[in-house]
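Only one protein chain is missing from this complex, and each of the others stays in its spot.
To keep things simple, chains are lettered A, B and C as they appear, and every chain counts its residues starting from 1.
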Amino acid sequence: DKPTIPVIVKDTTSPYWQIVFAGARQAAKDLNVNVPELGAQSESDINGQITVLENAVAGKPAAVVIAPTQFKALGAPIDEAAKSVPIIGIDSSADSKAFTSFLTTDNEKGGRIAADGMAEAIKAKYGKAEGKVALITHLPGVGSLEARNKGYKEELAEKYPGLQLVADKVSDGNATTGLNIMTDLITAIPDLRGVFADNLIQCEGASQAIAENKKGDAIKLVCFDADDKLVGYLKDGTIAGLLLQDPYRMGYDGVKSGLAASKGEKLPANVDTGANLVTKANMDNDKEHKLLFPPK
Amino acid sequence: MTSPEAVAGSPRPPILVLDKLDKRFSGTHALKSVDLAFEEGEIHAIVGENGAGKSTLIKVLTAVHPRTSGDIAWQGKSVPLASPHESIRLGINAVHQEVVLCPHLTVAANIFLGDEEMRAGLLDKRRMTRDAQKLLDELGFTLPAGAVLSSLTIGQQQLVATARAERRGAKFLIFDEPTAYLTRQEAAALFKLIRRLKQRGVTIVYISHRLEEVFELCDRVSVLRDGALVGTRKVAETNEADLIALMINRKIEQIYIKDTVPIGATILTTEALTGPGFRDVSVTVREGEIVGLYGLVGAGRSEFVQSVFGRRPATGGRIVWRGEPVSIRSERRAMDLGIALSPESRRDQGLCLNLGVGLNINLPIFKRLSIGPLINLTREAVSADKQIRDVQIKTASRAAPVSSLSGGNQQKVVIGKWLNHGAKLFIFDEPTVGVDVGTKAEIYRLLGSLLRQGAGIIMISSYLPEVYELADTLHVFRAGRLVATHGHKDATHETILTEAIGV
Amino acid sequence: MTDQTTTASEGQRGRRLDLLLGLTLLGLLLVMWLALSLETTTFWTSNNMSNLLRQGAMIAILAIGETFAIITGGIDLSVGAVAGFVSMAVAWLLTHDLGVASTIAGAITISLAIGVVIGLFHAFGVVQMGLPPFIMTLATMYALRGIGLLITNGATISITNTAFTGFSRASFLGFPWTDGTWFQIPMLFWMVIVVAIPAYILLDQSRWGRYLFAIGSNKEAARLSGVNVAAITYLAYVVSSFCAAFVGILLAMRIGIGNPTQAEGWELQAIASSVIGGTSLFGAVGSVHGPLIGSFILTTINNGANLLNLNPFWQRIITGFLIIIVVYFDTLRTRKR
Partner (left out) sequence: MTDQTTTASEGQRGRRLDLLLGLTLLGLLLVMWLALSLETTTFWTSNNMSNLLRQGAMIAILAIGETFAIITGGIDLSVGAVAGFVSMAVAWLLTHDLGVASTIAGAITISLAIGVVIGLFHAFGVVQMGLPPFIMTLATMYALRGIGLLITNGATISITNTAFTGFSRASFLGFPWTDGTWFQIPMLFWMVIVVAIPAYILLDQSRWGRYLFAIGSNKEAARLSGVNVAAITYLAYVVSSFCAAFVGILLAMRIGIGNPTQAEGWELQAIASSVIGGTSLFGAVGSVHGPLIGSFILTTINNGANLLNLNPFWQRIITGFLIIIVVYFDTLRTRKR
């Protein structure tokens, strides 16, 4: 009988997490394990993810791979689950010491890299990392987004005193709302120089607004995650930089580590899968290209 | 068996006295300065034609409606009767003409509603069911106390309402047409109950169209006519002819404008038509003829005409339309043949109350006012205005909502829309309900003009003088069947009323 | 005489349909359980069944409260928003230093009071302002999420009080399971009992419960029987919001944080559970056990889909069609009457 290693993501309806699943599926094939693809249906549905975790553990799997939606909230449930099964964390951390191994992009660090990338682009255009910048959040109440925003804001405050965060906007999960917010930012703050959109869907909207207003040159948009459309915008200069994690690898290595853990092998406690800033300049490099076009 | 003599002489003081009691609804003077005293422990009948004000009197006594003026004295003291609760507290209870109970609750729950039996702060359901069953059995009503009310017939529901009123320990109990929907056995059980209540000293007010019941049951009888009290008699000292004379004895004013139009070809014949609520009805309508359908409320006339109009298709018999047998299974089909129906309830069936007069008037004929699907707005306006003028609807404009019109004018809208539509056969179900005398005359004039155009008319009315004066052929309905047919004015009011009541 | 027999049998038919629906639901639940027990080795384990009870608990409580509003012929679209708002409120109270108000008991009491106030506000809108319940509670749903976000500025409040958060994972009592393991009854499920018993007594055994049905069935008849229609309407919306506030507290315990965006869409799950449990959206038909079964049917669909490794999107599709089918049976029953 094949061992079962469920992978629990934050939001099964999101493209990003589907790439994690794709990696996990490949590992399932390569390693001959059974990989149920589980998760809540919205990143803000914390209770939903706890429920899924409980169900997964009840299925007596060999190990569980989970991307916790919220640092604090998933802590105790993971402690609980770890009593009966090894837990591999991916993507984000949780308030628990019970992880057997941890393959994360540090979201806070990701936010910092985003700030750096934006500052870099502004400097390249305007000569100095100075001016007004903004932030668009996908949804309120989502742990990883909060971490990204925190990193972004702290990095700005610490390293770029010349960059002023003049607008901190929260969308409602719809790309169109992001589009409207960005359009209005362009109107309200004509000298806006940089924007950070903290996930794929908001980036779809924000990049569209910048393209419509032909502001790609003036406003440096940095986003988390990517898809074909956004890669196109990166190429034509609408988007200054995309922060790419390696969801495919997280999925693949998550399952692999899970299998190893179930066999009692020793694993490194922390693996940083990294967050990489992809720009027009480096997008054709081998590593970045793979991140931009993950296997499906 | 109590005999009427028991109260003869009636030494006891009256329990309830009405002094110049007056009730107006906007447009209707429903009770006109009624002076009436009810004696303790008597069974007092109130009779009168439809719309005479009987139900209104009851509703004022049970504080469903506030009175307009006058005084009500209960056991010698004047009482305000401001809320239903107050009436109940005094011991005044009523079994209303329309059942006012909760259809989703059980019989027991309805009987105890508002006054539940409790044990330790909780409902004592078992006891309530048991007590309700005991009560029903005692009353001689064979009903299951645990059944959901909506599973009972209207008549059985009426019995539940009766049991409920009885349980509340009423001192004064009003029955508004309690036997209208009851079977013979049920009615007998009810009478036994009423007699027993009387023995216990309860005062009973009994409203009915069935005069034989009045003679069987009651001590005294009061007659209402057009909202006024026209007389109170001891039952022992009167007879049916007397009462009917009181009820219908009115000066026939010159309001019944009857155009005599030569009667032409047959338009519609129903042959033993049977459907929900009526059986074996055979009727013929010819050009230039008014066919009147008379009967008491619930006699099945509305059901009959709705079947002819396709609203509730007939289940048996035949309809022959201008010589051709036809099947009418939808309203549209009836309209296309050339039938128009003005329904009995303006509110529920006749009008879109919050929409404009113009829209309501044009509703059946929008197809005619349209080019393709688009309405020719000028023609729409012209058509509405013409009809408003022709039928003399008093309205601020064609856009004013129908709800802003008075009752009579609302009725003219209902009728007006079918005149606008035009048809070969017009069916008017209670066209003059709640309509004042002047408007009535106008409506009758409209009927005449239809006849002159070669149409035929079926007119349902519960108002005898009206059908009596207007109908060329008058059919009398009772309990879903056509029981008698008369030519124009060739029977007396008494005969017709007797046939409808079925004495 | 013939009359009596037909109507008696009609009454029986009505009750038989009711019974049928009730049994169908319980049957559906048991069949689902049986199928899952046969299909998976993991479903019928003490551990998973505890999970199931824990997972269904919050929606069950919401659904019970919602049922009160629906029985009067109304609806409460705000229950999810209230739960989210209260999770924020209780977390806010616990993490501030406000004396008694920041003790667990104090924070819980104040949070429940918030629920009561919201319920009163709804009833005010419905009774005094004459607004349709749909609109009144829709508006509060919007506004509450906004107010909650405004207070927290969109941030999450972490609850550090482990006595508070530990409760949601605790169990109380248990019994040996079929496989010899020990089945523990989760505290969250006890909370369902704690709500369901008084709710049952209120709805089924008290005078006010009667009146709730009565005004849902025929407002005029209830009024003429001396029922205080306004007061009973207030009762219905207060119970609904109170249950939602209670769920908000449980939610904060379970996820250890307070955030006004939580419990999004739960109003629809509560309505669905209630409706699946036989509550009629036309009013005057409903029970406490119905929404309870309904919510566990929905939970079983989710739990089972997870265990069967079914695509999670199927859950939405199944829920949607289940609602249509169950309400269709309800309208059939209503029409029969």
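In this section, a residue touches a chain if its C-beta (ideal position, glycine included) is under 8 Å from a C-beta of that chain, and two chains touch if they have at least 3 such contacts.
Given the structure is predicted, the values throughout are model-derived calculations rather than measurements.
Contact with the chain not shown here comes from a single listed residue; of C:G56, C:G80 or C:G154, that residue is C:G154.
Interface note for the absent chain: among A:K2, A:K128, A:K229 or A:K263, the touching residue is A:K229.
When the whole complex is considered, the residue among B:G121, B:G323 or B:P373 that touches the unshown chain is B:P373. Looking at subunit B, the residues touching the absent chain are 26-27, 309, 311, 331-332, 335, 341, 343, 348-355, 359, 362-364, 366-367, 369-370, 373-375, 377, 394-396, 399-401, 403-406, 417. The chain not shown here touches subunit A at positions 12-15, 17-18, 166-167, 169-170, 172-176, 179-181, 183-185, 187-188, 190, 200-201, 204-205, 208, 211-212, 227-229, 232.
Hidden from this view is one chain, which touches subunit C at 75, 125, 129-132, 134-136, 138-147, 149-150, 153-154, 268, 271-272, 275, 281-282, 311, 313-317, 319-321, 323-324, 327-328, 331, 335.
Definition applied: only the chains that are shown with their structure count from here on.
Per-chain Cα centroids separate subunit A from subunit B by 73 Å. Spacing of subunit A relative to subunit C, judged by their CA centroids, is 35 angstrom.
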